[in-house]
Structure formats: C-alpha cells, structure tokens
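Notes for the one structure printed next.
The complex appears here minus one protein chain, its other protein chains still in place.
Note that the chains are named A and B in the order they appear, and that numbering of residues resets to 1 at the start of each chain.
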Amino acid sequence: MALEKHINILDYTLQSLLRRKFKNIGIIMVFTLVIFTVSSIIFLSYSLRQEAHLLLKNSPEIVVQKMRAGRHELISTWLMTEIRGIPGVSDVEPRYWGYYYDSGVKANYTILGIGASGLENNKVVSGRMPSPHEKNVAAIGRGIADVRVIKKDLGSILYLQAADNKWMNFNIVGIFESDSGIMTADLIVISKEDFKALVSMPDDTATDLAVHVSNEAEIPTVARKIKEQFPDSRPILRDEIIRTYDAVFGWRSGLIITLFMGALIAFIILAWDKATGLSAEEKQEIGILKAIGWETSDVLEMKFWEGLVISLTSFMCGIILAYIHIFFMGASLLAPALKGWSVIYPEFRLAPFIDFYQIAILMSLTVVPYIASTIIPSWKASITDPDIVMRG
Amino acid sequence: MIKTENVTKYFNRGNPDEVLAVNDVSIEVKEGDFAVFKGPSGSGKTTLLSLIGCMSRPTSGRVIVEDRDVSRLPERFMTEVRRNTFGFIFQQFHLIKGISVCDNVMLPVLPTDIKPSKLRKSAVRILENLGMSGRIDFPVQKLSGGEQQRTAIARALINNPDIILADEPTAHLDTHLSEEFLSIMRNLQQQGKTIVIATHDPLVYDKDYVSLIIEMRDGRVREIIRN
Partner (left out) sequence: MRRSTMFFVFTAINLVIMALLYIQSHISLSEHHILRKDIKEIVKTLHLTDMVLATDARYTRNPTQADLFSAFQDYPGSIEHFPTGSVIPPPDMDSMGKLIEIKTDGP
C-alpha cells in the first residue's frame, strides 16, 4: 500500500517530537492557550451577538426621542397623531420608562409604565401583569426579586420613593422568570398612571415614542420624514440598536484580545524564532537523513507532519476546551470583561451558536502559518548537499 | 564500478576563503575492491569520498558510478543513487540520539512502502550478524564507541548497498576495535561488496587484503598502488 511510506515518516516524526518532549509539550501548551482564548472570545461574542439579533429584532422599528439643545427630553404625546399621518407608519405608542436607584441594594432598576395590556398567557411570566389603569401593583424581574435585601416574591410589597418624597407601595402580582432574564432581570413594570405619579411626569408627555412600520424597507424613509418634520427629534432605528450591540461586543472582544496581547506576542515570537532559523542540531539531523538516503521531499514531509501534529493537536484541544468553558462553565474566565458586570446580573445560559466561518479563519490563521513556519526554514537545509555531515 | 575523470572540487569558489580541496583527480575503483584513500589530514580524502558517494557535486570533471555519470544528475536521482548504491559510515557515526539502535538502523529505509515490522526484521538480522543482539532496543547514546560504530555499520547495510564508504572509521577506536572493524569490512568484501575507506591509519592500509591504495596530498593523487 502506497500509504505506508507516509505513515513510516509520521512514526519517525512523532518519535523525534517525543525526543524533545518538554520543548514540544511547552509549545503545544502555549499554542493551545492561544487557541483557547481566541476561540473562547469568538464563541462568547458570537453567541451574545446572535442572542441580541434574535431578541432585538422584536424591538420597535423606530424609537423617536425628543431633543432640546441636544439633550434628551420628554416628548409630547400630540406628536403621535402627526407621526401616524406619515405614510408607512402603522402605529405609534408612547413609552414610559426611566431608572430608579435603590440605595439599599446599590442597584439601578428600570421602571416601565404600561398603558396597554398584554402578556396574558405568557409562560415566562408568573402571576400576571398590571392592567393599564390599575394602581399599586407591579410585575418585577426575577433579578430584583432575588436581590432585594428581604426576598420578594408574588404577594410581597415593594416600596419605591416617589419624586415628591412620598413612599409608594406596590403589590407584586407578577414576576418575569429568569429564562427571560437577559431582557427583564431589572425591570419593574407598573401602570402608566403609577409611573407618572412616581416620577411626576407631566400629562401629555412620554419618555419616547415607539413607531411601528410594517414594511421593513420603508423604515429609513419614515425615519427621515420624522426627522424632517420634527428637527428636534431623534429617530433610532432598530438596525442601529442591533448594530450597537454588534459594536459593544466587538469592542469588548477587542479589549480582551488587547489584554491577551502579551501571550499572543510571545506565541508569535516563538513561531518567528522557528521560522527564521533551525538549530544546529536540527540542521545536522536533516543532513544525516539526507546522507543516508532520504529525499528532500521526505524531509519536508517529516517537517510537515511535525507542524501538523503540533498545530492540529493544539487547535483541537483549544477549541474543545473553549467550548466547554463558554457553554458548560458559563464563560467563567471571560465573563467579567465580555458580558459586563452589575449588581443585578441576569443568570443566563448562553445559547451555543457556533460561527464556523470565524473558526475556519482562526484555523487558517494559526494552523497553516505554523506548518509553514516549520517547513520553510527546513527547505533550505534540505536542498543543500548533505556533505556537511561528512565534516566536523 | 566507480570512476572519476579529472574531478576538481572548489569550496567557496570566488571568495577570499576559496579552497581547492580536490584537484584534477582521475581514479578507478573496481567491483570487489578493498580500496583505501590514504593521506594526511586536509589532503582531500573526505571531499573525494563525498563526491563519489553523491553527497556533493564536482566543480568540474565527471564521476561515474556503475556506468552512470552522476555528476550532473538532478537532485532526486542523486538521492536515489545514493540510497540504492552506497552505505555510509561517518567518522562521527552520526547516529540520531534519543532513539533506539534498531530505529537508527531502520532509518534509511523508512521512506519506503515496506511495513515497519518487516524493516525491523531485517534490521535485527543485520545487528545479530554484527554481534549486537543484546543491544537492539538500547538507546544509542548509551552505547560504547565500538557498539556505536557497529550500529552505524548496520545502518549502512540496511539498503543492501553494493559499495560501502567509510571515513576515518578507526579514528575513535583502539587497536582491538579497529581490527574488529576491519574484519567486518573484509567479511563484507568477501560477500561481494566494494569497500572504500578514507584513512591515515597504517593499521588499515597495511592490511594485505587491501587491493587498492590511493595516496593523496593537497587534493591531488600522489600515487596509486594496486596489489
């Protein structure tokens, strides 16, 4: 069988790798670490990005905010009628939301006032949602329910300090369970009337407006028309929202890679060192092999195997460890930098989306150059006449 | 069997450190010869040996091995001739450290489509013939000098070559081991192989079975003696 020759050469390659056991194990470990880190980042940021895409494509097509002197301000609700008149707009709804800092827990909550009902049969919501005009009831995220100093659950009372220094109490009638945590962990949903009372929001205003456009292709046109009619408004497109998340995870990945630069550079130096010269010992070994009858192609094949064994082993181990790290161990090593931190942190299981394209690029940027850097310097040694081994 | 015609070899031609190592050498070694290249250090013996053994090419002149002009062969064919015709025994043995005696002996024939079990069988047979049966899986760096040389001989024999080339084979051996080496070579000659040894050791070239002595000095042939 014609394969036997190649397997024999592979046998010898493995034998000579084992001869320099510590050096080669060291290389494999550094190499594995590089692959592990980079692919961990790829797995984690791709997974987060995919989740953002999947979830946020349900966001309003356009959010219209009002600006005064370049700063965000409450928007008048009479704008709604005008915007409804723009062709392509199917509906406009006001949004009432803001933040509430709880000094006891030292955490920010997001407070949302709703003016319409919904989510009656939602399986992620335990209990029910406040109805639009109901007073002193709230639905809260599981994150808040768990983090409050005194554990809250359905039926407990939540106290919030209103803008006029009075305390308002809310009966917890619903909880967003942790499956939805990535969108709801810090939410407190109350009725629109309660919200306005809590923050003393004037009548006929809203935080901003959600504009629905049924034809995707018309979204930018509608946004442009809104901007033309109301120069003090700022339409935010859903695509911009998604793009922001791409960018957020992008710069966070970049941050980690920067932190990781030291190891990366060490690895590049290692590969460079290999690529730029053979040790005298390696040169002599090549000379001996040629002198006793190996062809140039046999020597190069041996070097190919050497590069392949080291880089493939490292690549596979690195990828497997990265997968386990990200999707079984919750990205414990990277989470602080990539996922962000906070007092109320949703406990979420990452969805194992795998970006084969990026993995393939990673492979072609590591395995291929490594093999090349083992073969190329041997090239010169293996095409020169082997008579050097006759001397000295 | 081996012929050189006006072979000249320069090293570093055109540079200030140019050396004329072999100068206009024409010799002939016949099949079954026990030939010795004799001469002081630096006289060009090793260089001539490597030219004959297809390890390097002459600057001018021709080298003919088994009726083939090898001096202008492309690299691949030179390797082929080298592998199929010659067995080399180097002055420093040049065994690969860290692997066993048997693996060293099998090395020349690894890049062939023969199963390793078969290769091992022939390696073991050769080693046994050389009295190395107790050292087959021994790491080479732990061998004595004589054993290392016998491993090197076994490695030279694994291709079943027609011609054995040895460079200063007795330089690192005492008299007893040198005699032993020579008797092995004599044995091989009697089996029909051609032996070529480069040496300045009288113990070698004074042997009565040496059939051809080529004495060299400063890269030139000084005297050819046929017994």
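Here, a contact is a pair of C-beta atoms (placed from the backbone, for glycine too) under 8 Å apart; a residue touches a chain by one contact, two chains touch by 3 or more.
Nothing here was measured: the structure is a model prediction, and the numbers come from that model.
Peer 1: Considering all chains of the complex, which shown ones does the missing chain contact?
Peer 2: Looking at the entire complex, the absent chain's contacts are A.
Peer 1: Can you say which of A:Phe267, A:Phe327 or A:Tyr370 touches the chain missing from this structure?
Peer 2: Touches the omitted chain: A:Phe327.
Peer 1: Given that one chain is not shown, which residue among A:Glu82, A:Asp204 or A:Glu240 touches it?
Peer 2: Checking the options A:Glu82, A:Asp204 or A:Glu240, the one contacting the hidden chain is A:Glu240.
Peer 1: Consider the whole complex, including the chain that is not shown, and state which of A:Glu134, A:Asp186, A:Glu295 or A:Asp387 touches that chain.
Peer 2: A:Asp186
Peer 1: Which of A:Val30, A:Val124 or A:Met168 touches the chain that is not shown?
Peer 2: Result: among the candidates, A:Val124 touches the missing chain.
Peer 1: Just the residue numbers, please: which parts of subunit A touch the chain that's not shown?
Peer 2: So the residues of subunit A touching the unseen chain are 7, 10-11, 14-15, 18, 48, 50-60, 63, 65, 67, 70-72, 93, 95, 99, 107-110, 112, 114, 118-119, 122-125, 141, 143, 176, 179-187, 189, 208, 210, 216-217, 219-221, 223-224, 227, 234-237, 239-245, 247-248, 250-251, 309, 312-313, 316-317, 319-320, 323-324, 327, 339-346, 349, 351-354.
Operating definition for what follows: only the chains that are shown with their structure count from here on.
Peer 1: Report the inter-chain centroid distance for subunit A and subunit B in whole angstrom, where each centroid is the mean of the CA atoms.
Peer 2: The computed centroid separation for subunit A versus subunit B comes out at 65 Å.
Peer 1: Per the contact definition, I'd like the list of subunit A residues that touch subunit B in the complex.
Peer 2: These residues of subunit A touch subunit B: 1-5, 8-9, 11-12, 15-16, 19, 284-285, 288-296, 298, 301, 383, 385-387, 389-392.
Peer 1: Show me the residue ranges of subunit B that touch subunit A in the complex, using the header's touch definition.
Peer 2: Within the complex, subunit B contacts subunit A at residues 46-47, 49-50, 55-57, 75-76, 79-80, 82-83, 88, 90-92, 94, 96-99, 103, 107-116, 119, 155-156, 159, 167.
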